[in-house]
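A short write-up of the structure that comes next.
Missing here: one protein chain of the complex. Every other protein chain is in place.
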Amino acid sequence: MLKFITAVLTSLTTGSIYALMSTALVLVWRSTRVINFAQAGQAVLTTYIGYEVIVRSGSYWVGLIMAIVAGAVIGAAIDRFFMRPIFKRITTGPIVMIAPVVATLGLLGIVQAIIGFKWGLTYQTIAAPVSTDGYRIFGSVIAFSPFNLMVLVCVTITMLLLTLLFQKTNLGLALRASAHSPEIAKLSGIKVDGIRTLGWALAGAAGGLAGMLFVPSTYLYPNAMDVLLVFGFIAAVIGGLDSLFGAVAGAMVLGFAINFTTSYVSSRLVFPTAFIILILVLLIKPAGIFSNKKGRRD
Amino acid sequence: MHNFSATKKRLLLFILFGWLLLLVGDRVGELRQYQGSFVAMYTLAIASIILLTGYSGQLSLGHSALMAVGAYAGALSTNNAHLHPVIALIIATFVAGLFGLILGFGVARLSGPYLAGTTLALAVSLPSLANQFPILGGEQGVAFDVGAPPARFGEDFSQYKWFFWISSLAALIMIWLIANLLSSKYGRSFRAMRDNQVAAQLTGINTGRLKVTAFTISAGMAGLAGGLLVMLISGVSPSAFPLSLSFSLLTGAVVTGVYSLKGVMLGGLVLVAIPEIADSVVNRIGGSEGFTATLPGFLVSALLIAAVLFAPNGPGQLLKKKH
Partner (left out) sequence: MIRNTRMKRFSIVSAVVAAGAMVLSIMPAQAADPGVTATEIKLGVSTPLTGSAGLAYGKVPGAMKAYFDYINANGGVYGRKIKLVVRDDKYLPTLAATQTTNLILKDNVFALVGALGTATHSKAYTAASLAAKNVPDLFVNTGFSGFGNIAKYPTTFTVLPSYAMEAKIMSKFIKEKFAGQAVALVAQDDEFGVDGVNGFKAGGLTIASTTLYPTSSITDARAKALLTGLSAIPGKPVVVLFGTTDVTALIFKAAESLDLVSKFTWIAGSVGGDANTLLALGVKSTTIDGAIAASFFPDAKDTSDEYVSQFMKINEKYNKGISFDNIVLQGMNSAMLTVQALRAAGKNLTRTGLINAVQNKGAKFASAGRVPLNYSATSHVGYNGYWFGQLNAKGELKPYGGTLSIFTTDSAAGAVEASTFTRPAMPKNGIPTNS
């Protein structure tokens, strides 16, 4: 029983971190149709900024806010100074898919090199702001601590805020409109370029939050978010890439699948599990579980 | 008749180029021969990406995994079944192609990011999968020993020249075959599908089957490239096929210009030359330990971004614009 409860709890904490990463990827995908591989680098860079702020101010919370702000600024800057010029030069065909991917990979390399140079190639740690000792229930300690609870709450609040933004505000309407049909949005007077940049900024902020919530459970180093990016992307694809709800659901599906497999089948199967789940989902629903589009299969 | 002469012309061109490589290979040192072998291997791998992405419009982030399949098939053929290395390379091609066919039935018809996600997931799970089967040798892997060059070439004929010959010849033959395929009716169907899927379907092209075909051929080419790669590094290991390899190939394809096979060697050259250039720049500048360790990564990435920023459609497009 304890084993089962632990599997559920660890799936939840794992899934919630994946969810932030997949949300960041979905936000960018919706706004510019780019799979943003630089997200890992952006997130880790903003987390280093957060780390520096924590070292100077002594407060995790100040660092958290600064990381989110820095994430938004960096995300917006990347869109403005890298993505927009590229999109001005390419027009149609598969190159639209692959050139931005290569550009974001280049950015990832640059960001990781800068980090390596500035902060040295060693592990740093960020102490959790609240206790990491597991709660005690009926005499046994469970794999869920106040810090895990804080992560879950932060992720939930973020998701609620994003949903509110998209569903209840004019800005959200503009975001959705330019995601679905940029031409029509442009015609109806929406500044599509600005809206796209906003998508990148939101994604950058989500990435910064993901880093600050993830690193206290592990370490900070240039490649700290790489694995998370891969799982975040797989989660986003499972969820259908277009919907925020799908991103969260995909992340949870992946979190549960991986943690239950490692607990009950074999700890060696972390990565193959992700692959198998993805194949299964896409065989049944080729456009992901929560995409409202019709099947993306011929 | 017209088509026949075009094919003939291409064959002559390839033979001429092969002869040129032969001459060059005789006149450069071992290091250049070894680097040349890598150029040939990367060229082939990038050609497989161009066929898949540039011609049929599919995006794969897991070509390293397909290369690994060919690599393991090749290594097992020489090391365990004691087959001749050339036969091993042919087996590598077909096994990877077969793998591509099976995988293709499941996923090749998925559109852009979905296929990208699936292939990415495959690439990251590959090391764990390889570790499940003891015959694959775990992290240590399986040796791929191509053997010493035949004695009749003389004593001066080095191992590296032998590598260069095999890689160049394999790449030339394979790319020649693909170039012929692309100038045939298949090539036209591929392009029609890439440019407008619906229109292609209206003209009676079975786009689903065509995508699986493209994926299969691309996987076979990647498998051959994988076989060559592990020949060059003397053996296969799961860690020889990291995600970064897939990404390098994409980069090479973009630098080459993804819509044409013509300049594909450029991509291979770039992948080998850029780290070399970065290294020599670092050596010239010098600096602290952390600086010299991180600068090559920075330079490679910066060049990459510059390439995409200024010539996202490949250098061919850039030249065309200037005229």
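We call the chains A and B, going by the order they appear; numbering starts again at 1 in every chain.
Here is the rule we go by: a residue touches a chain if its C-beta (ideal position, glycine included) is under 8 Å from a C-beta of that chain, and two chains touch if they have at least 3 such contacts.
Note that the structure is a prediction, hence the values are computed from the model and not measured.
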Partner chains on view for the chain not depicted: A, B
Residue among B:P85, B:G227 or B:P296 that touches the chain left out of view: B:P296
Of A:A7, A:M66 or A:L152, the residue in touch with the unshown chain: A:A7
Per the touch definition above, residue among B:L232, B:L249, B:V264 or B:A311 touching the missing chain: B:L232
Residues of subunit A in contact with the chain not shown: 2-3, 6-7, 10-11, 13-14, 116, 121-123, 125, 127, 132-134, 136, 141-143, 145, 217-219, 221-223, 227, 259, 262-263, 266-268, 270-271
Residues belonging to subunit B that touch the chain removed from view: 29-31, 34-35, 38, 127-128, 131, 138-141, 143, 145, 159, 229, 232-235, 237-240, 242, 244-245, 279, 282-284, 286-287, 289, 292-294, 296-297
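The working rule: only the chains that are shown with their structure count from here on.
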Complex contacts: residues of subunit B adjacent to subunit A: 53-54, 57-59, 61, 106-107, 109-114, 116-118, 120-122, 124-125, 127-129, 131-132, 194-195, 197, 201, 207-208, 211, 243, 247, 250-251, 253-254, 258-259, 290-291, 293-295, 297-298, 300-302, 304-305, 308-310, 312-313
In the complex with subunit B, residue positions of subunit A that touch it: 29, 35, 37, 82, 85-86, 89-90, 93-95, 97-99, 101-103, 105-110, 112-114, 116-117, 120-121, 230, 233-234, 236-237, 241, 268-272, 274-275, 278-279, 282-283, 286-288, 296-298
